[in-house]
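All protein chains of the complex are present and in place, except for one that has been dropped.
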Amino acid sequence: MTHTLTPDAPLADSEISLARALLQMMIRVRVLEEGIERHFLAGEIPGFAHLSIGQEAVAAGVCAALRRDDYIASTHRGHGHTLAKGTAMRAMVAELFARADGMCRGKGGSMHIADFSIGMLGANGVVAGGFGLVAGAALAARLRKTDQVAVCFFGDGATNRGPFHENLNLAAIWNLPALFVLENNHYASTTETSETMKIEDVAIRADGYGIPSQIVDGFDALAVYYAAGEAVERARRGEGPTFIECKTYRVRGHYIGDPERYRTKGEVEAHKSDDPIVRLQARLGPTLSQQEFEELWGTAKSEFADALAFARASAQPETGEAFRGAYEGDRDPETPHGAFAVREEAAFAPFFTEVPSAGTGSAH
Amino acid sequence: MTHTLTPDAPLADSEISLARALLQMMIRVRVLEEGIERHFLAGEIPGFAHLSIGQEAVAAGVCAALRRDDYIASTHRGHGHTLAKGTAMRAMVAELFARADGMCRGKGGSMHIADFSIGMLGANGVVAGGFGLVAGAALAARLRKTDQVAVCFFGDGATNRGPFHENLNLAAIWNLPALFVLENNHYASTTETSETMKIEDVAIRADGYGIPSQIVDGFDALAVYYAAGEAVERARRGEGPTFIECKTYRVRGHYIGDPERYRTKGEVEAHKSDDPIVRLQARLGPTLSQQEFEELWGTAKSEFADALAFARASAQPETGEAFRGAYEGDRDPETPHGAFAVREEAAFAPFFTEVPSAGTGSAH
Amino acid sequence: MARTISFTEATLEAMREEMRRDPMVFLMGEDIAKQGGIFGQFKGLPDEFGIERVRDTPISEAALVGAGVGAALAGMRPVVDMHFADFITCSMDELVNQAAKLRYMFGEQCTVPLTLRAPDGITKSAGAQHSQSLENWFVHTPGLEVVIPANARDAKGLLKSAIRSNNPTLYFEHKALFPRKGEVPDDEDFLIPIGKAETMREGGDAAIITYGITVGRALEAAETLERDERIAVRVVNLRSVWPLDYAAIADAVAATHRVVVAHEAVRVGGVGGEIAAFIAEHCFDDLDAPVIRLGAAHVPVPFAPVLQEAMYPKAPAIAAACRDLVRKVR
Partner (left out) sequence: MARTISFTEATLEAMREEMRRDPMVFLMGEDIAKQGGIFGQFKGLPDEFGIERVRDTPISEAALVGAGVGAALAGMRPVVDMHFADFITCSMDELVNQAAKLRYMFGEQCTVPLTLRAPDGITKSAGAQHSQSLENWFVHTPGLEVVIPANARDAKGLLKSAIRSNNPTLYFEHKALFPRKGEVPDDEDFLIPIGKAETMREGGDAAIITYGITVGRALEAAETLERDERIAVRVVNLRSVWPLDYAAIADAVAATHRVVVAHEAVRVGGVGGEIAAFIAEHCFDDLDAPVIRLGAAHVPVPFAPVLQEAMYPKAPAIAAACRDLVRKVR
């Protein structure tokens, strides 16, 4: 286990363009999620939504070290990972709005965004659902002898579930090209890590599988990038998986609407200075003018405005969409299942009257 | 993690009677299992059976440190644990023979022996099935403020399953009076530990939960006893769980009838000197005469002969027994379920003709 | 005497009364102590009973159920909260191979008085992994009891019975029911027996056999049919899906000769099949028409509200099925 919780070092010249790219990505994620928050609260986004505000350095840092054909699996808190991996904001926002042009045709929503065209194997509504997907994708890369890498993002809470254990062990013994990126934000919904585990650093668990680990400052996008980059290279060289624990903090509630009875306002305030955007801007110092900084925000805001307009203009899915897509080939009414699905559509469609309101999402 | 793999030290006077008791218990287990092997091969015992020959020091050493009202949960390889915890051989052998007087009325068999009168919560046909039972029993002891302790026996293979991870963590954070006793016999059916984990000592995994651990020579019943005793005292004092890794070896096949294609005869031969009975006899030296030693075997053999006669004399269960006992109260034909069960019995009973032969058990 | 309280409050009363009555009852689950449960269904309990008896847990569903079984074997009465019923998938071995089978396998040496609370069902675009109704898996698993309240009264009476039962009992509570209000008796010993159905409405033209949230939809359908078309429909609320009250089902067939079986769970392979098959076997001579079975379409639950609302049976579909049956035979 290597600790690299160093104070922000001054940037080398060679780092500046990378740092700018990371900053831009983090701002895009922030703008996207602040937009999601607004439009969720306005009742335009149904279901549940979980924000990664304050944690953007992890998504940006890790994904900057990846190729388009590498795989990632995400969590319930996956907007940042998905955007950073390279998806189009339009398709994501339309999905959150439950529209026909959403990346999942409106059938997934925030907890199930996915973009297979960029190797993004999905957010997941099941905590720890991504471990198996990543072990499997990494195994596929190995069996096909590509040099792709698969990355699993997960929270501290997820590390208390069995699939964490089983899949890290599998990745270790098979030397799979996998990265396990823990976003330790110290909370799993209402519980603090100190209540759900007796250890300070989760990274110690990697020792139990023989997986090398590193602990990084999760507010420092560059540190995350370097750690991930090294791990990705190891994996591409066939040297197996790496565990990276990013120490971070969830600034917003667990879900949009969370009353946050489990912590004080003061505690949250105390983390304000950890903002990864503020931190990286500071580090860029005079190499990034205030005007340039504001342009980054402006660009991101235009991008979001465009995505929002796209989503709003997109149609509701047709009712028939509900009855399609569980199976490959089922749209063919000649197949037994197809015939059956068509019958069910006929059974309910006439009774479908009102479009229910989106709702503001119950606690989750 | 503490290592106590010391060479056999000479016995202190105060240890002699304890050592004799351990020796006697190991011999009883050995005689029982050699008998099970014989009668299984003769077709008298149906189903599957897994022997712990060579591993008796673990069962004997741990259980000698327990009280009758402490709990244990066992595995598919549970004859030794059960006998050592204090069950009657008769009821166990009758169970293995699938008879009405078996400890489970003939409904459990070798993989499901249990004796709640002595806190033995069952063998388990599911690898890692015992972890939850032990965490729960330990939690019960804590909530009821008794000073009972709960012990989980398990194999190296079981430590690769999710429930190992989840329950050890639970025991750690709740400081439960639990003992996790790993019998590392270096095989999980056909796979060696080196193929299924990348670590040398499984005990390192305990660090990931903040559980103190100890590695002991699993052929040395006294060493096991001391380690368990210390852990039991810690648990009774409310200081939480302990992990004990006993390094041992499975001398017989995984199940009776195993062709053992996964290892050489030579490898097994090389472990002959590790026999825990031979080792403890040697250590007792002249304090145990050859005649006394043979008496221990004689007593055990008589006990087994008696149990065998008891089992053979016991009746087959009545057919109606198949339809009873899934629910408390279901034998009352007035309850809806009772009425239903009775109907099913009526449905099949007339067609029940031949008693199938016990079979020699397929690979498992 | 009775009061009108919400379904959530009814479950809180049930827990409070049973915890006062029996010190062996305790609760475990994610977010139940500090947050009071994600639907408020544990609110205030830690204040009265302390966080030893109302335990917040890590995200470890397999361990929660496994430890629940172990604690039950050791004489406690654990109530485990599943957060969302969909996560039962993370603890199936513990439920199916341990909880359900131990008593039988061990020749009745033990009981497993475990209660599992599992908020289920389709609501508010929770999506495919947070909307399932999985009761038939457990009906099909000998050794388990399965109860499903339709209203606040059921919630209180069934949850109390589940906690007192010496068998492992699954208590499925539909997420959309929590805020709904209903009458609940005052009596602290008000229990609803496990395995007994309730006829919620009389009527001789057809019977709707149903349970859980679909009871309300069936009652709505029955009222519409009565009012608009003078079709009188009996509504049977099963309350328990295992043990099933086969006698009440047979009575409904004998009284109406036309039956609709309805639930929100996927129709294919669901409990409705058990009920319709029982009728086709044991009440065949009483039947004047096919048994119509309604349930969710054979697809995962979609996210978009317009899609979600299109794929499971609500009052209009239930009414149409009854109307079809009655027209066919009149």
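Here are some notes:
A, B and C label the chains in the order they appear, each numbered from 1.
As a working rule, contacts are C-beta pairs under 8 Å (C-beta built on N, C-alpha and C of every residue); 3 or more make two chains touch, one makes a residue touch a chain.
Nothing here was measured: the structure is a model prediction, and the numbers come from that model.
The chain not displayed here makes contact, within the full complex, with A, B, C.
Only one of the listed residues, B:58, B:308 or B:326, touches the absent chain: B:326.
Checked against the hidden chain, the listed residues C:26, C:87, C:211 or C:312 yield one contact partner: C:87. Residue-wise, the contact with the chain that is not shown comes from A:326, picked out of A:42, A:270 or A:326. In the complete complex, the residue from B:78, B:136 or B:157 that touches the missing chain is B:157. Touching the omitted chain from subunit A are residues 71, 73, 102-108, 112, 114-117, 121-122, 124-126, 129, 131-141, 143-144, 150, 162-163, 166-167, 169-170, 173-174, 324-329, 335-337, 340. Interface with the hidden chain, as seen from subunit C, comprises residues 86-90, 92-93, 95-97, 100-101, 104-105, 127-129, 136-137, 139-143, 242, 244, 261, 265-266, 268-277, 279-282, 284, 287, 289-293, 297-300, 302-303. Contact between subunit B and the unshown chain involves residues 46-48, 98-99, 104, 106-109, 111-112, 124-129, 157-158, 160-162, 188-191, 195-197, 261-262, 316-317, 319, 321-326, 337, 340-341, 344-345, 347-359, 361-364.
Assume only the chains that are shown with their structure count from here on.
Between the contact lists of subunit A and subunit B, the overlap consists of C. Located most centrally within the structure is C, per distance between chain CA means and the overall CA mean. Compared with subunit C, the chain whose C-alpha mean position is the greatest distance off is B.
The centroid of the Cα atoms in subunit B and the matching centroid in subunit C are 39 Å apart. Computed from the mean C-alpha positions, the centre of subunit A lies at a distance of 35 Å from the centre of subunit C. Across the assembly, subunit C contributes residues 57-58, 60, 62 that each touch 2 or more other chains. Looking at subunit A, residues 160-162, 195-197 sit in touch with two or more other chains.
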